[in-house]
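With one protein chain removed, the remaining protein chains of the complex are shown where they sit.
Let's look at chain A:
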């Protein structure tokens, strides 16, 4: 998120590291002074520019800090520049369709690999769609069980969050757990769509369901292991995921 702020300021963040222009972009600094505390992580040779910029900016304030229209020297009046400087709506909402597509493909292909930063983008839009799809498919079967899906989902996510934080060296955040578990619900949604048409009670149905649950748990354990960097424990993570998705499978079959 902080990168969005930096881009917003007429690349003054980028100019920050290229020394000589530190003085010239002071006017860009003056309008957004609260980003300056992020600067001091830099190396010592840039500390001098920081202190120079600091002194110039401090002397240049003079009480104009809260009037953005007077500070921006961009083209046009103050308001139109701020409007153009706003992020596109999807970026501001945090919905990144490319990441969503990549994660869905990663789920649908349980033997492929995916990069850790795609998973670290913790969005809940995809999981919400997949849960509603699962509930809708159950609705086709005559079972109005949205409450049970929600309850089992919450209990499963909380349990998984607690377990992963105890098992992994570095922790995992709750939204990341919810996001991964929600994305890997896609095969269960497909299974329940299948159950709406054909009945899954019978040996063939049980075998198909077990395969779908295995698919879900393999994908989710692969995503968890990639995020938490616990390599040799994938089977230990896969079993709890198997249990969570097994409960959803029970809802879909019976």
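Here, a contact is a pair of C-beta atoms (placed from the backbone, for glycine too) under 8 Å apart; a residue touches a chain by one contact, two chains touch by 3 or more; residues count from 1.
The definition used in the following text is that contacts and distances are computed from a predicted model.
Enquirer: What is the protein name, per UniProt, of the chain that does not appear here: "Protein YIF1", "Pyruvate dehydrogenase E1 component subunit beta", "nicotinamidase" or "Splicing factor 3B subunit 5"?
Expert: "Protein YIF1"
Enquirer: Hey, which chain A residues sit against the chain that's not shown?
Expert: Residues in contact with the chain left out: 145, 148, 152, 163, 201, 236, 239-240, 243, 246-247, 250-251, 253-254.
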